[in-house]
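Below is one structure, written out as structure tokens, with a few remarks after it.
For this depiction, one protein chain was excluded, whereas all remaining protein chains were kept in their positions.
Moving on to chain A:
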């Protein structure tokens, strides 16, 4: 459902993606791991057109991703994004955040959108926070609202860019719990994460990125338990045993 073919991307003269080829099947959960600055966020941002890419081709359900083409709107409604820093709209209530896309972009009837939004908020455990404003919520709650906002678009896939990295450790679990439930329900997900436990338990496949290339990829168990490549081994050792 998502295909990347030999994607290259430079900022000025610095090439940060050096030929990324990968694909994500419907219903699959793919985790992207790798050191800081390796290009993980850039891959996600290219997939939903927040960044342009210099060469190669990205296809979402066969449709080419081009951030300057009108088709980008339809791609973005099919592939939602959840950000590290939540990026909720602070001037709107939780409920308004969730219905914003359906009502104003997809032009759904407001009543239906609200009904579904309440259901989604219940699903992420925040039914009673519908009328709160985001700054009144904890980080974990905000991120769950962000997930509800992404789901409200009724996307075919969701991209997560380090969804728990900005959270206090005791709040990580509630967000990962919601994500695991989504995965169990069959949502297609691409997750950039440093949560190796989540990757091991939930991911179907893991991509290890370093220096703008995919160094190693495969079934989550294989890559995480028995990495073949020295750079992957080294990275996992440092993540799992920081001291």
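In the analysis below, a contact is a pair of C-beta atoms (placed from the backbone, for glycine too) under 8 Å apart; a residue touches a chain by one contact, two chains touch by 3 or more; residues count from 1.
Keep this in mind: contacts and distances are computed from a predicted model.
Student: Identify the UniProt protein name of the omitted chain, choosing among "3-isopropylmalate dehydratase large subunit", "3-ketoacyl-ACP reductase", "Xanthine dehydrogenase family protein subunit M" or "ABC transporter permease subunit".
Tutor: "ABC transporter permease subunit"
Student: One chain isn't shown here. Among A:80, A:164 or A:232, which residue touches it?
Tutor: Answer from the full complex: A:80 touches the omitted chain.
Student: Using the touch definition from the top, which of A:88, A:157 or A:172 touches the missing chain?
Tutor: Result: among the candidates, A:88 touches the missing chain.
Student: If I consider the whole complex, including the chain that's not displayed, which of A:26, A:64, A:106 or A:181 touches that chain?
Tutor: Counting the whole complex, the residue in contact with the absent chain is A:106.
Student: Could you pull out which residues of chain A are in touch with the chain that's been left out?
Tutor: Interface with the chain not displayed, on the chain A side: 48-50, 73-74, 76-77, 80-81, 83, 85, 87-91, 100-101, 104-106, 135, 149, 153.
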